[in-house]
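Of the protein chains in this complex, one is absent; all others appear in place.
Right after this comes chain A.
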Amino acid sequence: MEPLLKARNLVKRYGRVTALDQCDFDLMPGEILAVIGDNGAGKSTLIKALSGAVIPDAGTMWLDGAPIEFSSPNDARAKGIETVYQTLAMSPALSIADNMFMGRELRRPGFMGNWLRKLDHKAMEDFARKKLSDLGLMTIQNINQPVETLSGGQRQGVAVARAAAFGSRVIILDEPTAALGVKESRRVLELILDVRSRGIPIILISHNMPHVFEVADRIHIHRLGRRLCVVDPKDYTMSDAVAFMTGAKEPPADVLAA
């Protein structure tokens, strides 16, 4: 089977720091791929390259076998790749609805929308409300509440809801449960499984090994800016995975990346 999203030899340097060092990447259709690695291993940089937020210095990427080059997150979004960034990428002073539709606002039909460019606030609010209640996040009272008045977990929930609502080809989640409580984390994991059942593959970055081993079909282990190996969670234990990613143990030759 051909990977849906593929990258070879990605390089990204920040001054002296090499965040991505000849990194390879493969995402198979319909799978949940977990990406794990130490702090600073380059996981966020990798997914930023895949989502257009970082332009790699070198390397090639393919979507569905066709080479792709993104110059902004919008390019990736136009191809159906949605991302929840580690920083969440939300404007604190703007409302939940504003944030969910940032960069893809809905306009009113007819003259008001076409000629006066008037936004359809109501349609956007209704949509946002629906997506949040789907995610069980309707502890949020008011969809017009500024995002800064939400708790960290609620904010993360809104970001996840945004990605899940708009992602049509690939959904990338960079530590989506980091600020969430037990119950909310469960919801997000359920959402991830739900998205996969719709046939959309997911890239999940997480430091939470039980979560990773619970939902992942394959685990991409990232170390020192590159893919060290890809393992099947059924064949290895959590402590094996942690040992590989910290360098305490060498992965066996058959899973090592070329």
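Throughout what follows, a contact is a pair of C-beta atoms (placed from the backbone, for glycine too) under 8 Å apart; a residue touches a chain by one contact, two chains touch by 3 or more; residues count from 1.
Rule of thumb we're sticking to: contacts and distances are computed from a predicted model.
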The chain not rendered here carries, per UniProt and among "SufD family Fe-S cluster assembly protein", "Acetoin utilization protein AcuB", "Autoinducer 2 import system permease protein LsrC" or "NADH-quinone oxidoreductase subunit F", the name "Autoinducer 2 import system permease protein LsrC"
Touching the left-out chain: which of A:R8, A:R104 or A:R198?
A:R104
Could you tell which one of A:G40, A:P92 or A:G181 touches the chain left off the display?
A:P92
Of the residues A:R13, A:K118 or A:R169, I need the one that contacts the missing chain.
A:K118
Omitted-chain contact residue, chosen from A:A53, A:A165 or A:V242
A:A53
Touching residues on chain A - with respect to the absent chain
53, 72-74, 77, 83, 85, 87-94, 98-99, 102-105, 107, 116-119, 121, 146, 148-151
